[in-house]
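A single protein chain has been omitted from the complex, and every remaining protein chain is retained in its original position.
Labels run A, B and C following the written order; every chain starts at residue 1.
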């Protein structure tokens, strides 16, 4: 028995879980309908795929949610996991699931997949026969991903950086890298059986004033880590920046450089996709305005020529959306994409050159780190602040980079911390903003800029 | 007494109207607050002005509508006139106004301004102290415009072409030119007293597959006719085409060529503004989707750098919108404009060159007509089909031009009728579409394309 | 071949549906007399008499039909047009309105078939069925 298989046996043996039947699972994936594989849909690239967010604690409500989505002609079903499962607290998840089932009241903000198990969940997935995407935020997602794949969920979001720095306070970072290596390995293994399993990185990060260069570097690095393990279908992503031009520039550079680095690192045969997230920061407490924001994002997603858009709802500022509201959001988005025609292809040479130079400088610094493996290089780079995510709750994150918006809504770096930005680039960033004089003014400007869409 | 003044005295004496006191009116305009003049707001050009549509039969409901708009932080108030007044049927308007007042039920689709009179209406206009725009569709608007100006309404929409070809079946076209000359003369006269009165042309025309070259030619011609009479502030306009690129191209060419021809024809000192109309064709019978369409249009208006946007509501397919719905539309639009930042400046050299060549060719044909005055040249051009508006209900319109959409949503000319398009341009238009084989297929494609937003 | 007089009533200039109606009626084998937009009730009646039409099919889109159609009952009896089928369709009220309010109202004005916000082809199907049942 291989080392990996031994680890898998251990991981999937757990007091909250019924025994895994790996042979049966392999057979299931081998014979699974192509419809379930998002990678199969990406291949056609005939339209921008629409995916909402959504997870309810009970199987019953989850099933109803999917039914509601289907009536809105959805492209990709989401399975969003609750906070406890994300942090491997299956005991709490179980307790709250029981309370939710007994009281017909949601005590969890997502679907506790591990507690439900793959045998049950697969019934739902195969019933609807649409690709399902696993949305979580889990540093140690080994058991969760095993359960998802066995359920017929063939897109796995996350990675050791994007599901750590925004989603955890003190989970050990080195462990996260190893655990996500496991995930990538399992995905790569199953990818040989049928259509490839798609892996997706989570570009929005903390969704709070994260500059594009950091997003792109992290997207590329997680892609390379996955490719290293044999993943053949990968989606890079980012979320609305707050400036249409910065979204376009981010998309252009992200597409170009992810392809460039993939090819450099043995991923010539990997299929790369671009995912756009609608505004991930604080939403207005007004449902009509939220609708406007959502639609604006749909237009931008089409303009940046994303392959998939992940949408929000008019309930965003209030809480987990109702099913009807969520399905309405899908229908609105599909309408806009259907009627919106004749999109221009846009470039901004100067901005793109600057962003590319920033990304390459940070990538150089990471790749030149003296460690022997890629994940250790990345680990060291995060520790030293060469990669630094604004507003990360994680203790290892340097938290030295400070960004504010320029008058066109672009996120600009005004304190670079340990980011190895070329002088020219940093000067360019600073030239775009009027630097506030005092620390208090910087803080006030930041608070204002966090609320850009309020 | 001047000839014009004599005509004015006759026009304003009418069984439905209280006597005009021209001296008092002149004094009123002279001392009117600058706030009432949209031309004053255009000068600042610090933001895209937002204007809805709206008119109710009774004074009471009109006043309430304005109150509701004010709470949505409106920029420009509309005064939309009912269909009977538009066709000078003041008797019918009066009868229906009385019924509306007695039964608290709207029997008119707009505000019968002539019947209400300027003394009453001015109270409302000065009370709110916002610029008001007169929206009608009246071939003979002399009395209506006199009443509007005397009421403090300092933007007058319309013109002899744009308020004829889409708005009338058999009103004599030559008369329309003379009557609109009168309107322009009066506007020019009052423009010397305070800020200029703004004239606006109605670019959407029939809102049904009208190709940009025809829209632009008509915009330029109405502008030149107004400038000829001394108008100093003029807005050209167009509505969503159905292709974002075609909107951008239309805007770029319209801006460039209206300035060009204005300068050629003694209008160097005229201030020109660009107005964008949200989708003017058939709306979906689904209010949520209508919201999406409206918001998409707001994004495009900002991208084409319009100076004013005229908006629709989610009730469009159902009937005259409720006040609340209309005000909500204003609030949504203002929100999107406030949060939408970093807009790229876009050009498409090839499309713009083609459109420019088309417009210039038609303009040349019009200007080279052997008639002695501009309005007669235009008159002859419409009669001969050098200018031809698809789906015009007017008997004089040639109705030979046929257009359909290409796969990017662009409106393309497939039958040019008498339009003097250069061969190269016509070949370009046709090269973009797969020409349907039979007449039935063309009709089916046209019906489909009319419903582009359904 | 059944004869239809059609057009848009009152000071209403919405022409697009009118063009489509013309095409559809012809495609369904009717002989069509299209008066176009901005037509008064009297003009319609005159045309019906003149052409000896079987059907008068009125459109109204701008919401103001009611003010123009209240006298139909009177004209109908005056000209003795018992055998002509009177149809109206389009958007038959100012503001949003319910079919359940609109239909009885227009029937009381003398229309046999009333289509408020009904798709053209659905309406014409009903009309053809109605005509065949008349025989």
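A few notes on this one:
Criterion: a residue touches a chain if its C-beta (ideal position, glycine included) is under 8 Å from a C-beta of that chain, and two chains touch if they have at least 3 such contacts.
Computed from a prediction, not measured in an experiment: that's the story for all the values here.
Partners of the chain left out, restricted to shown chains and counted across the full complex, are A. Between the chain not shown and the residues A:27, A:371 or A:443, the one that touches is A:443. Checked against the full complex, the candidates A:89, A:288 or A:352 give a single residue touching the omitted chain, namely A:89. Although one chain is not drawn, the whole complex shows that of A:17, A:70, A:107 or A:343 it is A:107 that touches it.
In the complete assembly, the contact with the undisplayed chain comes from A:167, out of A:167, A:335 or A:428. Touching the omitted chain from chain A are residues 82-84, 86-87, 89, 92, 95-96, 99, 106-109, 137, 166-170, 206, 208, 282, 285, 315, 318-322, 391-393, 443, 447, 450.
We take it that only the chains that are shown with their structure count from here on.
If you draw each protein chain as a dot and join the dots that touch, you get a simple line with two loose ends. Seen from the Cα centre of chain C, the chain whose own Cα centre is farthest off is A.
Separating the CA-averaged centres of chain A and chain C is a span of 57 Å. One inter-chain figure worth recording: chain B and chain C are separated by 30 Å, centre to centre, where each centre is the mean of the chain's CA atoms.
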